[in-house]
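Complex shown without one protein chain; remaining protein chains in place.
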Amino acid sequence: MTPESAELRIENGADYIESLRGRKLNVFLFGERIDEPVDHPIIRPSINAVAETYDLAAAEPELATAVSSLTGERVNRFLHITESADDVVAQNRMQRKLGQLTGTCFQRCVGMDAVNSLFTVTHHIDADRGTTYHDRFREFLTGVQRQNLVLGGAMTDVKGDRSKGPAEQADPDLFVHVVERREDGVVIRGAKAHQTGCINSHWILVMPTLRLTEADRDYAVVVAIPVDAEGLTYIYGRQSCDTRAMEGGAGIDVGNATYSGQEAMLIIDDVFVPWERVFMDGEVNFAAELVERFTTYHRRSYVCKTGVGDVLIGAAALIADYNGVERASHIRDKLVEMTHLNETIYGAGMAASHESVETPAGNFEPDPMLANVCKHNVTRFPYEIGRLAQDLAGGLVTTLPSEMDWNHPELGPLLDKYLQGREGVPTEDRMRVLRLIENMTMGRNAVGYLTESMHGAGSPQAQRIQIARVMDVEAKKGFAKRLAGIEDDA
Amino acid sequence: MTPESAELRIENGADYIESLRGRKLNVFLFGERIDEPVDHPIIRPSINAVAETYDLAAAEPELATAVSSLTGERVNRFLHITESADDVVAQNRMQRKLGQLTGTCFQRCVGMDAVNSLFTVTHHIDADRGTTYHDRFREFLTGVQRQNLVLGGAMTDVKGDRSKGPAEQADPDLFVHVVERREDGVVIRGAKAHQTGCINSHWILVMPTLRLTEADRDYAVVVAIPVDAEGLTYIYGRQSCDTRAMEGGAGIDVGNATYSGQEAMLIIDDVFVPWERVFMDGEVNFAAELVERFTTYHRRSYVCKTGVGDVLIGAAALIADYNGVERASHIRDKLVEMTHLNETIYGAGMAASHESVETPAGNFEPDPMLANVCKHNVTRFPYEIGRLAQDLAGGLVTTLPSEMDWNHPELGPLLDKYLQGREGVPTEDRMRVLRLIENMTMGRNAVGYLTESMHGAGSPQAQRIQIARVMDVEAKKGFAKRLAGIEDDA
Amino acid sequence: MTPESAELRIENGADYIESLRGRKLNVFLFGERIDEPVDHPIIRPSINAVAETYDLAAAEPELATAVSSLTGERVNRFLHITESADDVVAQNRMQRKLGQLTGTCFQRCVGMDAVNSLFTVTHHIDADRGTTYHDRFREFLTGVQRQNLVLGGAMTDVKGDRSKGPAEQADPDLFVHVVERREDGVVIRGAKAHQTGCINSHWILVMPTLRLTEADRDYAVVVAIPVDAEGLTYIYGRQSCDTRAMEGGAGIDVGNATYSGQEAMLIIDDVFVPWERVFMDGEVNFAAELVERFTTYHRRSYVCKTGVGDVLIGAAALIADYNGVERASHIRDKLVEMTHLNETIYGAGMAASHESVETPAGNFEPDPMLANVCKHNVTRFPYEIGRLAQDLAGGLVTTLPSEMDWNHPELGPLLDKYLQGREGVPTEDRMRVLRLIENMTMGRNAVGYLTESMHGAGSPQAQRIQIARVMDVEAKKGFAKRLAGIEDDA
Partner (left out) sequence: MTPESAELRIENGADYIESLRGRKLNVFLFGERIDEPVDHPIIRPSINAVAETYDLAAAEPELATAVSSLTGERVNRFLHITESADDVVAQNRMQRKLGQLTGTCFQRCVGMDAVNSLFTVTHHIDADRGTTYHDRFREFLTGVQRQNLVLGGAMTDVKGDRSKGPAEQADPDLFVHVVERREDGVVIRGAKAHQTGCINSHWILVMPTLRLTEADRDYAVVVAIPVDAEGLTYIYGRQSCDTRAMEGGAGIDVGNATYSGQEAMLIIDDVFVPWERVFMDGEVNFAAELVERFTTYHRRSYVCKTGVGDVLIGAAALIADYNGVERASHIRDKLVEMTHLNETIYGAGMAASHESVETPAGNFEPDPMLANVCKHNVTRFPYEIGRLAQDLAGGLVTTLPSEMDWNHPELGPLLDKYLQGREGVPTEDRMRVLRLIENMTMGRNAVGYLTESMHGAGSPQAQRIQIARVMDVEAKKGFAKRLAGIEDDA
């Protein structure tokens, strides 16, 4: 059933998973076409993580849903246009909870932050240019809310030579652009890198990735396309330890057998989009605004990593407990340090959300300084938390024999005997928590907890540029001048 | 005019300064009794800083005042009992602003945080023990609000041997305690160390400093005493570079000629307190609660340091500008780093305040985890911001000749010639900003920006203990177990 | 050919690899017995790394060999007893070079450091107890030098409940111990965890892992056993991404196709050792000395990681170059920071070696403070260097499609088009360097570069304990007292 079939209405995680079956997608993994991603052991955990966002909405509607002004009904918070600062804060609470539940990236924040920033930007373009993007966008979003679909956001172009802009590249396709304008719509081409959860979505919002100049007019394009649109190809990104999911067994070696993130490359080969799903076309001046508004939401969305951090802190405490050393002062102290760093991220993110202000379009947007500060800490602290988790884990976290050894009739008992920790703790439990720590610090979910923390929503330097922009150094100089007794000549 | 004379009603900074004249205080500085502290060049800047809290209330009432339920009138926010999370947040905004205006400690946060925590704790004691402390306290506070006085909080005992409790000390007076109970009140004795702004206050709330045991019954005492009560002695703490204020001149060498903090030792030598100003007497179980509630408020009050940080960042940007290097990429990058650290503190503090919850007494109290995280970052980041400020300042920040050399008829022109920076910048301005940076990183206001950031509201280890208490490691272990596939036996 | 056959004499890497064939070892990997480890795609890279130590000796004899007093001939430096501080320093130079050549752990340092510490300790035991361990040990080592074999060191017991000593464990076998003393030798039992390169060795020196008490007499045992001794079982530790080595292809996805480390669990099930290979038996007082001397050597051996760091810094510079951003100031600055941290490690290690002093046995031993400081920095800086490498790499380091996609007839050209970086750089080269960075920060060699840096030669807390022991705080107090004008009552 395609997202365009209006009968589709997803109620929970199981519905959602079912909705992904039978789609005709060009998905490739390890050089092979995957007919039914939902059944593939490497892909399925990423789908489970998204499914959790539906089940949480059912279980805790206050947390994970909101009443939408568009539909008048309760909708999944990931699709909701924020109508108050509390709505923005509630996103952070929901994100932390889902991080705790999945221990990985649940993939829906890009879409959530994209709809909110597009809500404002389309409104702004219309006000400035007399276009009708905002109404088109509201209509589109209303439908998505009604059907309760997953909406992905595709921003990061593959970029080619980073020292050149879109129109300057040797190959014009290195940034997504309009290659044809027809009466009924536009045709776009290009590719988007590291697309979080794209295959698990129903719709994708394609957006420009950076500030554009007049020369880049064809690159200033925002559209919504269904995931199964003709011309789309998805190439699955390979992740550390991904093939362990194909080894079967009791799921010990995978560390986190149920959940994972998803990153794929999306190739857009002349995809047609009807005008009603085009939300920007050529308004180059608004590309930077869109990126800035989007990243303001998205950089404080990385509060999700504090939920993942909670899991890793818990795992570290657990292995210390299993090793019999939880009461040692240096162990306690490291758990406190991990928590302090984790909550420091949370603090900046929550403050950004609490300090949200209303935009001219009527939705609420976080504080840009604090949002960038939040994300900038996310590019540092999870690595340190991960380092401390490995410290508490002990060397076994990377030298543990495999699950197959554990299942071997002669080796199993030997391992059981020699991998004992504190009395009363089953050796298998000790192995399981060690594998979880491996999973989160070097294995599959380290991709989400570490590398995505570094580069998602913009690499560290992007935040520094933004902090420099909003830090108002002139006001600060003024404070200093006044106290130093320097006459202000300004 | 004593605070007890009900006619006193302070309207602004000038009134406030006037209110301090003519009091009979036992104040000592450098071994001499100071008859009129308000006229002493070392003390006056600390009074100016407090005066700023009055002037801000007049200039920006939305920011620095609130309508009190106790009086029904608009009162200074430093005396206000928080009636919403927004009230708690507003404290942080006011604190940052005052940090920007004074570049130092303005001394009124202890009192503000003390009244809020006592408001709750007296309510709790009454509920539990049938006492009437809460009403007494409301009455007392109502009067203070009406008169618009400065209320200090005296918590930190001198403590003696840190490995022993109050009742175990060789000398029982090393913690403040009740030495006599009369029909009309109690008599207390002891000493409080590093009392911020005590001499600049009208009233002081004396409180216990740590968790007490049954043996410590006489130490479980909370009272309000007027600053000019008989039996009180104040010994001024000496601060780095304090005597520069006595050198006269154009105020270059002092760095910040107008404002400073104040720390003094308060010796309580058998001071009588009538029952109506006793708010705890012997309820040892509530000492820890009071300390915890107080520090929850007070640890996020250190957001004030982000205002001071703004000044220092501005000063660093200014000297870079004067040196002709403001555009160098490494200079820009250091200013960004300083700002990032400063805003990280702000984020945790603001989040703590926004997340305030109502207490049974009806006032609002910040989130304890985030409050502790805020303060813990304050024990680290100002030192790093200070280090970076010294980096940008160049070595001259500590090798600059004195203001007297600058005023010398022959040396002055030589210095003017040889201390030129970028063309068009007066050499005196360059000297002034260097002295401001010295003031904030090594001089008088480094006491407030650095050492007080370390120890005020509790030393680093105190926050770590509190973080450990509220981090709920068992819940985190639960998250890890679920994802690792470990059966929960709890 | 077993190590005991005196005809064996290894001349180079090829000889060495050949020497491993045809041995009867109980090696298990993924629950299967591996008959010929040398031919297994997962194991072979670890053997190649060791082979490099032979080839370097041939190529640069000044660096990687030394003339031994035992044999009078030039021997591989990994088997050499240090005869001067220069000899100790030369170890560090060789280690850095091998790190640069292999990008991973080359596994021979434990053996090198074990022979040097045993050389001293056996000498000390003999002097104290009248035993003849030292001569036995010299004779054994002379043979090993002549044959030019690989000598491993087995120290880390599996330890069970970390809060209990060997004799207190529920199962006495959780630390290796003597279970029988016969006329001709001893029988030992137990298991050693994370044994670096054990399968690639010819002999293993079994040693106690911690300070022992009188109750632990049977645990105070040092012996040499051949790797193919009856009763030994090796269970290969599984490493992040290990199975990629089995996928075949052009070796892109493995990142470093040629080299890897090796960690296995060694189970000792009643292995007999003749007296001539017993170098400690029951002298519990010397266990701590052995551990301390060994870790003094071994903690500065982690200078090897600076060679690995050189590779990672080079890889980060390469990807920046391929992305077209190598000249950006923040990129340059991060490369400088990575180098600064890397050289800081090198500094402490080299200083420790240069400051070596002669032991009573005549060999030279590094400075314990600086050796511990070196290793302690190794538990921190490689993680930060790895974080910065991921920063420079960009998100593609963890979202890159697989080598199989690259080889696919239709996907390959698409990837070639869309994964272009700077003009003139082959896309495959860009993929290769990204996979190398993945390999070193999350993949197989991250085990050696990160987790082994944390726990090898003792976890961070072990260094802190040792630093506390040698920091001579009393002398430092004396300096302070003198300057503060405090009379010294000592």
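Going in written order, the chains are labelled A, B and C, and every chain counts its residues from 1.
We take it that a contact is a pair of C-beta atoms (placed from the backbone, for glycine too) under 8 Å apart; a residue touches a chain by one contact, two chains touch by 3 or more.
Since we're looking at a predicted model, the values are computed, not measured.
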Among B:8, B:210 or B:404, residue touching the chain not depicted: B:404
Given B:288, B:414 or B:475, the one touching the chain that is not displayed: B:414
Hidden-chain contact residue, picked from the options B:8, B:167 or B:193: B:193
Sole residue of C:351, C:388, C:411 or C:446 that reaches the chain not shown, by the stated touch rule: C:351
Touching residues (missing chain, whole complex) on subunit C: 89, 100-103, 250-252, 255-259, 310-315, 317-318, 321, 332-333, 335-336, 339-340, 343-344, 346-352, 354-355, 369-370, 373-374, 376-377, 429, 432-433, 435-436, 464, 467-468, 471, 473, 475-487
Positions on subunit A contacted by the hidden chain, ascending: 329-330, 333
Residues of subunit B in contact with the chain not shown: 28-32, 156, 158, 160-164, 170-171, 173-174, 191, 193-194, 233, 235-241, 243-244, 253, 263-265, 267, 323-325, 330, 379-380, 383-384, 386-387, 390-391, 394-402, 404-405, 407-408, 411, 414-415, 417-423, 438, 442-443, 446-447, 450-452, 454-456, 459-461, 464
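We take it that only the chains that are shown with their structure count from here on.
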Graph class of chain-chain contacts, one of line, ring, star, complete, other: complete
Innermost chain, where centres are averages of C-alpha coordinates: A
Whole-Å gap between the CA centroids of subunit A and subunit B: 41
Between subunit C and subunit B, distance of the C-alpha-averaged centres to the nearest whole Å: 52
Residue numbers of subunit C (touch at least two other chains): 330
